[in-house]
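Of the protein chains in this complex, one is absent; all others appear in place.
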Amino acid sequence: MATETMRKLTMARAISEALAQEMERDPRVLVWGEDVGVYGGIFGATQGLYTRFGPDRVIDTPISESAFIGAAIGASAEGLRPVVELMFVDFFGVAMDQIYNHLAKNHYMSGGQFTHPVVLMCAVGGGYNDAAQHSQTLWGLFAHVPGLKIVVPSNAYDAKGLMISAIRDDNPVMYFFHKGLMGLGWMPSDDLAEVHVPEEPYTIPIGQANVVVEGADISLVTIGATVPRAVRAARQLAADGIRAEVVDLRTLVPLDKEAVLTSVRKTHRLVIIDEDYRSFGMSGEIAAICAEEALDFLEAPIRRLAVPDVPIPYARPLEQAVYPSVESIVQTARELLG
Amino acid sequence: MATETMRKLTMARAISEALAQEMERDPRVLVWGEDVGVYGGIFGATQGLYTRFGPDRVIDTPISESAFIGAAIGASAEGLRPVVELMFVDFFGVAMDQIYNHLAKNHYMSGGQFTHPVVLMCAVGGGYNDAAQHSQTLWGLFAHVPGLKIVVPSNAYDAKGLMISAIRDDNPVMYFFHKGLMGLGWMPSDDLAEVHVPEEPYTIPIGQANVVVEGADISLVTIGATVPRAVRAARQLAADGIRAEVVDLRTLVPLDKEAVLTSVRKTHRLVIIDEDYRSFGMSGEIAAICAEEALDFLEAPIRRLAVPDVPIPYARPLEQAVYPSVESIVQTARELLG
Amino acid sequence: MDTQRYLSMYRTMCLIRRYEDRLAEVYAEGKSPLFNIAAGPVPGEMHLAAGQEPVAVGVCAHLRPDDAVTAPHRPHHIAIAKGVDLKRMTAEIFGKAAGLSGGKGGHMHLFDAAAHFSCSGIVGAGFPPAVGAALAFRRSGSDRVAVAFAGEGAANQGTFHESLNLAALWKAPVVFVIEDNHYAISVPKGVSTAIAQNSDRAASYGIPGTYVAGNDVLAVDEAAREAIARARAGGGPCLLEIDTTRLYGHFQGDPEVYLKAGEKEEWRRKDPILRFERWLADHGILDAEGVARIRDEVAAEVEEAIRFAREAPDPDPRSAFVGVFAE
Partner (left out) sequence: MDTQRYLSMYRTMCLIRRYEDRLAEVYAEGKSPLFNIAAGPVPGEMHLAAGQEPVAVGVCAHLRPDDAVTAPHRPHHIAIAKGVDLKRMTAEIFGKAAGLSGGKGGHMHLFDAAAHFSCSGIVGAGFPPAVGAALAFRRSGSDRVAVAFAGEGAANQGTFHESLNLAALWKAPVVFVIEDNHYAISVPKGVSTAIAQNSDRAASYGIPGTYVAGNDVLAVDEAAREAIARARAGGGPCLLEIDTTRLYGHFQGDPEVYLKAGEKEEWRRKDPILRFERWLADHGILDAEGVARIRDEVAAEVEEAIRFAREAPDPDPRSAFVGVFAE
């Protein structure tokens, strides 16, 4: 248990600390991307690294995502362990071929000869009205194509441990940090994400979900910034006597199926909450797994809360209407139990 | 009913006929892409068009997919109705930003001011050992992002009607033709795809599934080249006295949910067959819809047959191991009813 | 000398400047004491173009309403110079129902079909659509042209290369305009671009390329006149790179730690509006009274737009769920 004197960090600090410690430990770790140097990363993920490690290891790139992400393929094949920042996940479309056809597939296509220890980190999510091209999460899309591990921390503790694991992993890992959890000061951030973070390096296994609230009546399965929202919803539901269980998936690939199934077999009711688009994505996959392997346990239809297949609109009332909220989680859970 | 003398066409011919008829009818319709001119399209989709309409309307492009797909955005905004070929869907990664962030979103982002009547057609699928970068279907990924209609014909009749609908649609339509259905001569093609095609232009509504085999015992829901495979499976199952229903979705966006639900509510059993990657895609979405809206009708767990989240391997025995086959459909259906 | 033309250009520059300065203030509302990007009447990122007026005004002075323009994430100056409706644009930036897109687009996604103006928040994304619009114009036999605006950082995106090559092959009437404000967020041009001037890259496509130095609206006017006339006359695409400066940060809230000492002050000293004002005075086109009148006029126009936007109703939340597809 964290004591009063235990150090809390924002998620941004936890990430940059993880990077600094790994760079210290392993000279093969380099960071590159747009504005990762002097600026410290638009979302602060690389804060302090440039001063500490200099321009040879923390490299500002041109706006050439295909080239600098693709460069990580050759660099990792030849001994480096790059951490590359794609500033917003929304920009993936200019570089997707290098990501999904090469970085992700080369290990398999080469029969295991080539490995690509690359972390591709990017900001996801909305909540501050950055509209259709700067507010997406899109993790379902990356989880759909084989060869990429997908990591989405929901708090600073996980952020550090998962980043260290990602860097030490010999596979390409996409590391999604949610802007609304980073604790940036200039952007709203859920304070549930700012938690105790040990100073020393530690790892969290990639592929292990975390039951953040235990409960027996209904499972709330989610990831990223909707984890704290689900926790708040669970607290509200507790006031009604509804014991909701909150499962933080933490990683989508590998997916901790057993954690989901265990929870659903216990609670018999499932709400999936996803900040990505609703259709053909994460929420469908989780539902399908339960329909395959826990059908007889389900006592109510599965419910999904996700962005309703529209581009993220700009205006505040419109944006708020499309994201899952504490209220919509509470209401959906009540309906399912009602 | 088709008579003996009724004309059958290959799917490739049906597509090029649809294009020719629409180009005849509407001078705003242009075709561009790599090798669509003299060559007639690598998969014959534009055969004969160059001779008939000349280089001003059938335009060979450089290997610059972002530029020539993005050009369709501006061209359609200014009155043209381009049909653009992306040779293989596998190449989408070099042009995805233009597709999903602009072509797909501009209508919404502009509050309806801009419309983009663009057909983006591409070849999908494997079965001839073209390996990891030339054998994918990837439709789940495009269906995940809002703003693109997704069309996947399973036979020549549908191919023509859906192409004409796609061209006349004021929205961006991704039109996926499966290489293994095109009737190309130089590549194996399922002869169930070569059917009667009327000479005159006709449309098929985008968003309407087709029950190609009726049955009461189990639903086989699928799309594209696995439709004929499901039909063959249904025939084999019929010999065992199992009446399988085969639902050809025909389009993924809009998705004909009701057709799926109606079938499942009748048969109480569901196998989803998908040539795309298994996880976070079409098969999950269909399963989720049933878990949401037909849970009480399901008498057995949902089953999914799809590419098991590996890149498509090259060697014949490996490739065959990853695609859904008639045998695997039959076997899965038997298991579910066993 | 076409006095009216110069006055009109000056007026548009003043309008842009006033707009950006006022938007900076409006944007700051509700965001203090601690800057909070999500708060206030205008949330989200805000990229202002004060200082870059010569580019937008010098180029758009040669455009007609039926010419097409694609603009990047920093779009206001171009939108205004292209004749986008100021009230509806402002309402859009405020996220209101009366906005150009009913509040769905926002500051980086301004669309005005009437002005043939569109926008993208993705760097380098405006090049290909401009080529396509130009193809449509050429095919229709008209003399309409398309102009793609983008920053110097955007010229290292693959779309730049692909689009210039395609435009050259298609002899498309499109002018590519690179606004060289020396930085892409924090990254100076020398770190992003292997040569000094993107205009030299025109040679890779066999098209003319011109660098316009000095952030000088008259120089831009000259260069754009030639470029656009050539495109209209069927002479095909060309590339202009225009030296300019941004007087605000990359976005509002930018700590600007990356600037060299004195750089910003130098840009301010060389304010292109003040220089143009002096030139107009020197040529007897405008006196102090004229300056004051124009500044008052544009201030009123901006206030009216802001008032319109402030008072406009919020969009119905349900409108978020519709409009993905045209019926």
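All chains are identified by letter, namely A, B and C, in their written order; residue positions are counted from 1 within each chain.
Everything that follows uses one rule, which is that a residue touches a chain if its C-beta (ideal position, glycine included) is under 8 Å from a C-beta of that chain, and two chains touch if they have at least 3 such contacts.
It should be emphasised that the depicted structure is a prediction, and the values quoted were computed from it without experimental measurement.
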item	value
Given B:66, B:171, B:267 or B:332, the one touching the chain that is not displayed	B:66
Residue of A:9, A:49, A:72 or A:286 touching the missing chain in the full complex	A:72
Contact footprint on subunit A, counting only the chain that is left out	30, 56, 61-62, 64-80, 82, 94, 97-98, 101-102, 106-115, 146-147, 149, 170-171
Touch residues of subunit B, complete complex, unshown partner	34-35, 37-39, 42, 60-66, 90-91, 93-94, 127-134, 185-188, 308-311, 313-322
For subunit C, the residues touching the chain missing from this view	156-162, 164-165, 168-169, 191-195, 200-201, 203-207
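Just so we're on the same page, only the chains that are shown with their structure count from here on.
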item	value
Chain separated most widely from subunit A, comparing mean CA positions	C
Whole-Å gap between the CA centroids of subunit A and subunit B	31
Geometric centre distance via CA averages, subunit C-subunit B, whole Å	41
Residues of subunit C touching at least two other chains	99, 101, 103-105, 109, 120, 122, 158-159, 323-324
Multi-partner residues of subunit B (at least 2 other chains)	66, 94, 97-98, 101, 108-109, 146-147
